[in-house]
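Omission of a single protein chain aside, the complex is shown with its protein chains in their original locations.
Letters A, B and C name the chains as they come in the text, with residue numbers starting at 1 for each one.
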Amino acid sequence: MAGSSEFTGVDFYDVDALLSEEERAVRDTVRQWVDDALMPVIGDCYIEGRFPKQLIPGMAELGLFGANLPEEYGCAGLNNVAYGLIMQELERGDSGIRSFASVQGALVMYPIYAFGSEAQKQHWLPKLAAGQEIGCFGLTEPDYGSNPGGMITTARETADGWVLNGTKMWITNGSQATVSIIWAKTGDIDDPKSVRGFIVPTNTPGFTAKDQKGKLSLRASDTSELHLQDVHVPKDALLPNSGGMKSPLMCLTQARYGIAWGGVGAAMACYDEARRYAGNRIMFGKPIGATQIQQERLADMLTEITKGQLLALQLGRLKDQGKATPARVSLAKRNNVNMATEIAREARRLLGGNGILVEYHSMRHMANLESVYTYEGTHDMHSLILGQEITGLAAY
Amino acid sequence: MAGSSEFTGVDFYDVDALLSEEERAVRDTVRQWVDDALMPVIGDCYIEGRFPKQLIPGMAELGLFGANLPEEYGCAGLNNVAYGLIMQELERGDSGIRSFASVQGALVMYPIYAFGSEAQKQHWLPKLAAGQEIGCFGLTEPDYGSNPGGMITTARETADGWVLNGTKMWITNGSQATVSIIWAKTGDIDDPKSVRGFIVPTNTPGFTAKDQKGKLSLRASDTSELHLQDVHVPKDALLPNSGGMKSPLMCLTQARYGIAWGGVGAAMACYDEARRYAGNRIMFGKPIGATQIQQERLADMLTEITKGQLLALQLGRLKDQGKATPARVSLAKRNNVNMATEIAREARRLLGGNGILVEYHSMRHMANLESVYTYEGTHDMHSLILGQEITGLAAY
Amino acid sequence: MKPLAPIHPEPLPPFRQVDLLDTDSLLTDAEKALRDRVRAWVEAQLMPNISQWYFDGVFPHHLVPEMAELGLLGPTIPTEYGGPGRSGVEYGLIMQELERCDSGIRSFASVQSSLVMYPIFAFGSEAQKREWLPKMAKGEVIGCFGLTEPDYGSNPAGMIVNADETADGWVLHGTKKWLSNGPSAHVAIVWAKTNGSDDPKSIRGFIVPTNLKGVTVHHVTDKHSLRVSESSAMTFDRVQLPKDAILPGSGGVKSPLMCLTQARYGIVWGALGSALACLDEALQYALRREMFGKPIAGTQLQQERLAEMATMVTNAQLLSIQLGRLKDRGTMTPGQVSLAKRHNVDIACEVAREARRLLGANGILGGWHAMRHMANLESVYTYEGTHDMHTLIIGQELTGIAAYK
Partner (left out) sequence: MKPLAPIHPEPLPPFRQVDLLDTDSLLTDAEKALRDRVRAWVEAQLMPNISQWYFDGVFPHHLVPEMAELGLLGPTIPTEYGGPGRSGVEYGLIMQELERCDSGIRSFASVQSSLVMYPIFAFGSEAQKREWLPKMAKGEVIGCFGLTEPDYGSNPAGMIVNADETADGWVLHGTKKWLSNGPSAHVAIVWAKTNGSDDPKSIRGFIVPTNLKGVTVHHVTDKHSLRVSESSAMTFDRVQLPKDAILPGSGGVKSPLMCLTQARYGIVWGALGSALACLDEALQYALRREMFGKPIAGTQLQQERLAEMATMVTNAQLLSIQLGRLKDRGTMTPGQVSLAKRHNVDIACEVAREARRLLGANGILGGWHAMRHMANLESVYTYEGTHDMHTLIIGQELTGIAAYK
């Protein structure tokens, strides 16, 4: 069955030659791990709606958490291209697994690294890198999706620390996390500048998380709702260098960067499955791969993947030079995820009736990618971020 | 008026940093020449349906003809990326001008360089590079467009040379050319392997060219029909190293490579015009650039151009490494021209009623690009070339 | 599959059909009354539980009697055989309302009506009609349809399942795939080549009770789509059939294709129904969901989405009614059905996806309907003739040349 044979990547424009030996080695290691550890279980996990917890140690061992953070904090200290390739390979397996790693690395470890005190870094980063602690990121609220600056979660300073109150929604890893990064307003509720980040262990009294059930997408990933009711945390729970909405937005930029690569991975998985199927499926006495309509489908897929690959790579190089501006990241997230949703759907269709079966992967990707299309800045929001960059005028 | 201000290029992903100083210098020189020499006259030339002959010396002086061929033959000896950037800038002005340069360089000078004798190279290449001789490329025939191997033009060997008979169609530069490269079958009419190339001066008795009038596209470029009736040429008119259909196809690969860059140039011109117009055009009391729908248009354009840019550049680097396979060239030609036709149309639409006026450029590009979409391998043919590459099965 | 925890999205008002070009004015009062009756039943009996059934992957068998009572099974079968004797347009409106809830519910009715009762009515003997049709209209006997085989999807004429005539009847042998309703079906209409022939002209239809020795049903459950509909494969291991198991009027591959034309006609309307559901959900959500201090319904990008959806739905409405009128006039051709099936399913897929996207993050939750439709419609896109096959059928209609061979 097409889906079963080993994935060998998609590289029509010799992009491999643009990667360093180390980058290729990292990519191949993760690719192998996905084939060996993830692919055999992902179908069942998806149908049963559970995250494959047993894979966390393996991921930690490979250094997949916060892989682009420095070794002094127990991280892999890879460059951003290698980090991106990790996200590509993980999402080649499943967007939910990539989401898990994105949250742990870009939304929990990164803010501690960027806004935390040396003590906070020393304490948390090694444990998070080792997967001994699992983190989640509390920014979005029920009524503040595309507009997080409107959040109504508050943090009030007390004699001995802070008291947090509020509700956070769409929190990946929420229910299994041991620690959370919570964003709250420390000042006036209308003042986005007063937003600060806090490190909140999930076992703190008043902190509750409940899974959002009944998802038609990302079923192998936990999505939760967090409730904070008079949650007391010590003074040093505050991320001292966080301040204003730009701090959580910097985290989102990190995560979106990884998604730009992840989209390429999901698209590669679908294209690879469709290509193999087209070669093996006989109809009217010949492989459907010999018909013009299916060849047009495959040609379009390969073209879009090749462009998405070059886009992600150039963005990665820019990021390593400190030039990956938020708008540049928006362009790649918007394009590569949208591209992946198209390719997943077309691959599903090339697979015909078999395409709706769990043993094939394209339709799972197609469903997953609808979440990716919406989270970390919806497609439309990125249209308007780019529009603002181009015209200098805000239209949202 | 938007169209008039100077073009400053489109580079959202810092592609400039991926170019060498020399490559950027070549690009900027041609860009300046296009603004100074071409833009002021292109509108009238297009409406009146004439090629701006007076610009040929200027183009020759800049070394735009066969710019990627060696200096020993009077050429600029640039690498393929610099050559591509020349095509990008020329087509930013008009596809017809780029077509002129493509034919002269990729379809006339290249075959002489690749398949000609040392004497032929010494004799022809310097004159063609200097624009003293103008060439055209005779391959396509009325009934053999996508299938040139079916050609029925013949070359019969005689005691003192060859006699050519046949008709060639869609010949750019045909009527103004002083010399032509004619492809004809030297053997059995069903044997594509017997195809050879000949250098035929257009003043040879029996050789006639007549312009195809009434074009709705590429109006600033001459398109002709060639008739060869008992055209006698000496033995040394034969390109000694040409043999079989792969020879003319190698020429087409050169031309298609340039088109992949040209598409980017045309798209940049339209995007630039649309962006400026959106900022200046006030409707309902604010610039139309401030509306979501126009920002979405512009965001899509910028995204597609950025990807096309990276695609062309990577193809250029591969070409300099001798790795630009025909299928890789097909992918970029197909994508970048199709991308440009979309952007030209959307830009035309953003310009509203003014968009149909000659003083604006997008609609001229929109009309031109329909020819580019079809020539040098139609979009559909490239779909099937890629399909064959992917599946190993021919569907045409 | 994990049961679906109760989800309480902001409650939306009951379904309102968007009808920008007043296509209701093209329906008779009787047709509208029937539609509204079915719509009310769907709202009351199906909508409150459909998401749960979908997640659990179960079909609501307990509602079959009510469906029968409403005349939703074999609507076009004449009253003399226990059917309600409805027109083609009325049949279409029923399918529209059922699929407005879920493609799997509509599939159940389509199979029973167009792929089981229709062939018995069209190709069966008087005795067969009198024996089977009334029970099927009452929902006492559920049927399924065995045509597709593992290696013969778009090309049924290539089938290898075979039936050999014996002294006292027939012996049926082979494997069929993608039989909706199979797991709970009492009887299957099976198409087979006869007497060892490989000639499509030898294809005949057989009425095969599923409790016969040698019949094995394989329930297919791990699906991303149509989870409310029961899918199966069936193997027939030298199954002995009586002489009168054969449908005497059937002959050649054109007989099952006639059934498919009936089913596709129902899909034309059903796809419209799911598109109407998604458009209404998206519109009502957009009016209530506020972002940056105003309803997203007021932003240009969402209005662009809604306008595009409403236009596609309007096209589908006009196509369905015109096709129905042609059917009732007796001039409907397979090519016309192909055009409408291809168009309506295609736009329904688009409308469902765009609605899902307008719903934002909520759109992936089972409490909302667009994404379930989006997943279901992928099956509809492929079955009863894939989108690509219909493309080439229309192409053949236009050019006279078959490009699929």
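The definition used in the following text is that a residue touches a chain if its C-beta (ideal position, glycine included) is under 8 Å from a C-beta of that chain, and two chains touch if they have at least 3 such contacts.
Everything numeric in this text was worked out from a predicted model, so none of it was measured.
Chemist: So which of B:Ser20, B:Asn147 or B:Gln229 would be touching the chain we can't see?
Modeler: B:Asn147
Chemist: Tell me which of B:Ser117, B:Asn165, B:Thr178 or B:Gln212 is the one touching the absent chain.
Modeler: Residue touching the chain left out of view: B:Gln212.
Chemist: Touching the hidden chain in the complete assembly: which of B:Val15, B:Ile152, B:Met245 or B:Ile293 does that?
Modeler: B:Ile293
Chemist: Even though one chain is hidden, which residues of subunit B still touch it in the full complex?
Modeler: Here the touching residues of subunit B are 43, 47-50, 143, 145-147, 169-170, 212-218, 282-284, 291-294, 345, 348-349, 352-353, 355-359, 363-364, 366-367, 370-371, 373-375, 378-380, 383-384, 395-396.
Chemist: Write the list of subunit A residues that the hidden chain touches.
Modeler: Residues 291-293, 296 of subunit A touch the chain absent from view.
Chemist: Need a quick check: the contact residues on subunit C for the chain that isn't drawn.
Modeler: Against the left-out chain, subunit C lists 18, 20-23, 25-26, 283, 286-287, 295, 297-300, 302-304, 306-308, 310-311, 314-315, 318-319, 322-323, 326, 329, 331, 335-336, 339-340, 342-343, 390-392, 394-399, 401, 403-404.
Keep in mind that, in the parts below, only the chains that are shown with their structure count from here on.
Chemist: Average the C-alpha coordinates of each chain, average all protein C-alpha coordinates together, and give the chain whose average is closest to the overall one.
Modeler: A
Chemist: Just grab the chain with the largest centre-to-centre distance to subunit C, centres being mean Cα coordinates.
Modeler: B
Chemist: Go ahead and note the Å separation of the Cα centroids belonging to subunit B and subunit C.
Modeler: Spacing between the chain centres: roughly 51 Å.
Chemist: State, to the nearest whole Å, the distance from the C-alpha centre of subunit A to the C-alpha centre of subunit C.
Modeler: Computed value for the inter-centroid distance: 37 Å.
Chemist: Considering subunit C alone, which of its residues make contact with at least two other chains?
Modeler: 299-301, in rising order.
Chemist: Can you list the subunit B residues in contact with two or more other chains?
Modeler: 291-292, 296
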